[in-house]
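With one protein chain removed, the remaining protein chains of the complex are shown where they sit.
Right, chain A next:
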Amino acid sequence: MDRAFPMSDSLQRTPLYDLNLELGAKMVPFAGFEMPIQFPAGLMTEHLHTREKAGLFDVSHMGQIRIAAKSGDVKDAAAALETLVPADYVGLAAGRQRYGLLTNEEGGILDDLMVANMGKDLLVVVNAGCKVQDAERIEKALSDRCVVTRQFDRALMALQGPAAEAALAPLCPAVKDMRFMDVIETELATATGSVPVTVSRSGYTGEDGFEIGCAGTDADRVARAILAQPDVLPIGLGARDSLRLEAGLCLYGNDIDVTTTPVEASLGWAIQKARREGGVREGGYPGADIVLKQTRDGVARKRVGLVADGRAPVRAGAKLFADAEGQKEIGVVTSGAFGPSVKAPVAMGYVTPEYAAVDTPVFAELRGKYVPLHVRAMPFVAPGFKR
């Protein structure tokens, strides 16, 4: 067994670093941060606990950015952001959140993000590893019309699972009235007084739950207040990855990157009608010509879900074949793990379109053998969202 996790001096720490250590976290470097990969309960227990009760994740490494239009009208900020993202944000109502993709001139994906209409401005949440370049890109493109504010010192935590509402409501009663993808600004009661928070009813696990943003200086008492609720355990990035994979959600850098387009990534649903061919604001984002053409004419590969027939996990990087002899290569696995809730190895990857239909048998190269899998619909687990 090899293991080497050298902790570099240059790694950043989230506002919950001390609490994570106090809770017994095993820390690893991730996207330039020292992050908890697991807590003493262990990945398997953390995963299953989140599906059955509720788990609290420190995701403060992610970037929060506010975009306010100089005109004062949030619709102008939304229209400006639409020049970078092929989603309908002009049509996004106040108090609602929507997934989106930052594209480049080739239609490749620079990052995926969540955008919320906060009424007076937009709140954007981006991936940790991309946040500086995302902020630079947004500032460069929008600063004539908008004030773009990096809030990288803010904390973000996700409370996920069927018991999430019951755990959060005593501290933050307004969350009871929220539906999936609602977002509000409210106050959360801690042992030392109430603090202002942003709350969205969303997450990265396929479960009902919330993401709670607060000032970095308030993060410790907010997290302690939530962890003091019944049924809440701290959860590390290890379980976060297996949970999101079972939910069929992409990990930026693995399943999507600058070499994949929204169409290839099977993320066409993230481009709403208004931005598609014939829509009221068709195109108008980087790489739109390529994405529109691919939507029309098809692509050479598609992202699909995969479930192994056997018990051996198939990991990222495994080559995919049409046959059990490894004669015809048809794609590659981009994420793979054992799915604790599915109770089988699950994966996602790219295959040529003729092998992308649900229930198509394919084979993955694994230690010199070819193990059978089937293309399956995602998510691999039933979503628990409160619609």
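Methods note: a residue touches a chain if its C-beta (ideal position, glycine included) is under 8 Å from a C-beta of that chain, and two chains touch if they have at least 3 such contacts; residues count from 1.
Assume contacts and distances are computed from a predicted model.
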**OP:** Look at the options "Succinate dehydrogenase/fumarate reductase iron-sulfur subunit", "Cysteine desulfurase", "Fe-S oxidoreductase" or "Glycine cleavage system H protein" and return the one that UniProt uses as the protein name of the missing chain.
**Re:** "Glycine cleavage system H protein"
Subject >> Options A:Gln151, A:Thr190, A:Ser242 or A:Thr334, residue touching the unrepresented chain >> reply: A:Ser242
**OP:** Can you work out which residue in A:Gln38, A:Ser60 or A:Gln294 touches the chain that's missing from view?
**Re:** A:Gln38
Original post:
Which listed residue (A:Lys176, A:Lys273 or A:Arg311) would be found touching the missing chain in the intact complex?
Top reply: A:Arg311
Subject >> Given A:Gly108, A:Gly305, A:Pro340 or A:Gly384, the one touching the chain that is not displayed >> reply: A:Pro340
**OP:** For the chain that got dropped from the picture, name the residues of chain A it touches.
**Re:** 1-3, 38, 42-44, 47, 238, 241-242, 311-313, 315, 337-338, 340, 345, 367
